[in-house]
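Of the protein chains in this complex, one is absent; all others appear in place.
Take a look at subunit A:
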Amino acid sequence: MVGLYKSEFKNPVVNWIDKRLPVFTLMQKEYAAFPTPKNFNYFWNFGALAMVNLMIMIATGVFLAMNYTPNVAMAFNSVEHIMRDVNWGWLIRYAHMNGASMFFIVVYIHTFRGLYYGSYKTPRELLWMLGVVILLLMMATAFMGYVLPWGQMSYWGATVITNLFSAIPLVGPSIVTWLWGGFSVDNATLNRFFSLHYLLPFVIVGVVFFHVIALHIAGSNNPLGIDVKSPQDTIPFHPYYTIKDSVGICVYLLVFAALVFFSPNFFASPDNYIPANPLQTPAEIVPEWYFLPFYAILRSVPNKLGGVMMMFGSIMVLFVLPWLDTSPVRSARFRPIYRQVFWLLVIAVLALGAVGAHRPQGIWVVIGRVATLYYFLHFLVILPILGKLERPLPLPESISRPVTRGGGPIPGGAPAKPMEKP
């Protein structure tokens, strides 16, 4: 339909713009009046937190790039120059460095929130898959960003991870040479990683945009996992969730500030304060903490190609999760067995994180293999079968009238008060 938009804004300037480009109406509909289930708990803060974190990373990153030099002879020194000579450079760099860790903390909680409350189930499959794409892009971005300071762990981490592609039959070694832009990790590699590290966050912004569109089409899930039945079940996003998200943002910033100002190297490897040296391999090559579970899966498989496939497979399996979980009930609150295997999955992932931080010897090999096995069993075997076997608890009639259909006892926590935690 061609023609000016019929704006309802009274302010003449706003109205003039809105008629030609209805961004004010868009914001009004999607962020102010947007009907949102009234029973969110604080786990529903983490999407907004991820958005804030992404903006912090882009803002600090832009200023870092103004002072950083992507050259093997100068990169390490230019980072120290930022720390020592650039006004507030230490704050910008420590915020960016710890911001990466905060981003993964936030996004992992966001993801497990989705797993617990079944947010990936119909009609939100594509919303979930876009989220997995964002996670993959974040991992690529974080990996390349970690290479930029050109410390020992930057260099050797890049060498180990890019070498994984050599496991691909026939074309593997050629792919690695192509990734490196040469025959080892060197200046060409650093340059392209810098370029891509600057590019990918904006690709993430684009996918986040689609993620949000998909969210606003399907509507948010909620802790009960049941559909919105009537306007009574919802409240406008603003002011109720803008203020509730603000509380979460404040707490998030407190944790972030504690890290940046008082323990900025808490997540950092001391080895990365040693300039990269291609002739000296560090005693231990350990990735950043947020990759440890995947690194553990990689090392739990005694075959290189198998390990690489399992590692990527651990993310790929999330893409098809909406079809692996056969239960029509979303929220784990009404799935007595799923609620338990969910925590087994959490334990398996945490165990894999611990395994990734240790040498693959002794008991760590056993734990790594058991946890890897459980990870894949959980998604590929347990979830498909459980949906058929499990007898879910009676679901409440609606969000605002949490009365069970069968007239049985109200399930624990069903009359969810908006502020309570599950």
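Assume a residue touches a chain if its C-beta (ideal position, glycine included) is under 8 Å from a C-beta of that chain, and two chains touch if they have at least 3 such contacts; residues count from 1.
Here is the rule we use: contacts and distances are computed from a predicted model.
Q: Can you pick, from "NADH-quinone oxidoreductase subunit G", "Acetyl-CoA decarbonylase/synthase complex subunit delta", "Cytochrome c1" or "NitT/TauT family transport system permease protein", the UniProt name of the chain not shown?
A: "Cytochrome c1"
Q: Looking at the whole complex, which of A:A257, A:M316 or A:V366 touches the chain that is not displayed?
A: Final answer for the missing-chain contact: A:A257.
Q: Going by the contact rule already stated, which one of A:P173, A:P239 or A:P302 would touch the omitted chain in the full complex?
A: If we include the chain that is not displayed, A:P239 is the one touching it.
Q: Which one touches the absent chain: A:K38, A:H96 or A:R369?
A: Candidates A:K38, A:H96 or A:R369; residue touching the omitted chain: A:K38.
Q: Looking at A:L91, A:I109 or A:A188, which makes contact with the chain not pictured?
A: Per the contact definition at the top, the residue touching the missing chain is A:L91.
Q: Decide which residue listed in A:F165, A:W289, A:F342 or A:F376 touches the omitted chain of the complex.
A: A:W289
Q: In the full complex, which residues of subunit A touch the absent chain?
A: 38-39, 77, 80, 83-84, 90-91, 94, 235, 239-240, 243-244, 246-247, 250-251, 253-254, 257-258, 260-262, 264-271, 273-274, 283-284, 286, 289, 357, 359, 400, 415, 417-419
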